[in-house]
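Have a look at the structure below before the remarks.
Removed: one protein chain of the complex. Kept in place: all other protein chains.
Coming up: chain A.
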C-alpha cells in the first residue's frame, strides 16, 4: 500500500514559525499519532499532508512522489475533520457518494460502495437520513466512511472525537483502530490526549512548539523519553530541578547517580518507580495525601527539604496519611540542556 515521508517540512505564518523544519517517516499500514499540547503545530502538519496548507519548505512524499504542491482534490489523502464537515443538505448516502460521483462512477457502483462503507462503520440503516438526524458519534462515523469509500492511500484524522464524551470516544477509537487494521491503511491521527495516543498508535510523534520532540512506540515514549518535555507530557512524572555535585544529586533524602560535570540538572522519576518504606517520625518524607484509584494508590509525600514526591503503589501497600516514609527510587533519568545525560534502569 502506501508510505508517507516528510522531509524538512516547515511552515511559516507571516513571521511566526508554526513548524520548524522536521522529518517523519510513516511505514505502510502504520498508525502514527501526532501528540502535543494545543498550538504545537499538529493540525498545521496534518493539513500540510492533506494539502490544505502549503509548506514553506520541504517535501511531502507519498509512495516516493512529492505532493507538497498538489491541491487536496488531487491528493491520494482523505481527512476526517474535528466537526461540522458533513454537508447538511445531502443525505448520509449523498455525503458518502459525492466523491465517487465526482470520479464519474455509475449509480449502481456508487450505491454498492456506499453501502459497503456504511456497513464498515456500522450505520447500514442510516443511509437515507440527513446529518441533522444523527448523533455526534454517528456523524463522525459518516465522515470516516466518506473518507474510506474513496480508498485513499493515507487517512488523516484531526482530533476526530474531541467533541464527544469520554465513553463514546473510547469506543470510536477502538473501532477506528480495528477498521484501520483490517484495511491496513496508513493513518496519521492528531490528538492532544496522551491516553488516546498511547492506546491507539503504533508509533507516537510528540510535538511541542512546532518541533517533533521524539518519535517512538508508546512503550519507548513512556519508558525512554528523550527530552524533559516528552518526559513531563506523557504520563505522570516527578520532574525535579537539582544541582549535581561530585557525580551525584541529593533530592528529598534520595541520592541519585549522575556521572557528569557539576552543575544544574533535571531529574525525572515515574511515580510507580518510587517505593515508600516506613521510617521513624520526622525522618524521610511525610505523606500529605492519598487518593485511592481502586487498583492503585496515588500518594503525595513531602520531604524535609520541601521536595514533593508523587508516588504510585499497589493498593495493598500499607501507607497512612501523616505517616513518615523513606522513599527509594528504582529508575531515574538525568537531563541537562534538554538532553538525556544519564539513565538508571535496572530492567
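Just so we're on the same page, contacts are C-beta pairs under 8 Å (C-beta built on N, C-alpha and C of every residue); 3 or more make two chains touch, one makes a residue touch a chain; residues count from 1.
The rule is simple: contacts and distances are computed from a predicted model.
Candidate names were "Serine/threonine protein phosphatase PrpC", "Fe-S-cluster-containing dehydrogenase component", "Helicase Helix-turn-helix domain-containing protein" or "Spermidine/putrescine ABC transporter permease", and the UniProt protein name of the unshown chain is "Spermidine/putrescine ABC transporter permease".
Check A:102, A:261, A:291 or A:304 against the missing chain and you find that the one touching it is A:102.
Here one chain is not drawn; of A:58, A:131 or A:271, the residue touching it is A:131. When the whole complex is considered, the residue among A:35, A:86 or A:230 that touches the unshown chain is A:86.
With the whole complex as reference, residues 50-52, 71-74, 77-79, 81-90, 98-99, 102-103, 130-133, 143, 146-147, 150 of chain A touch the missing chain.
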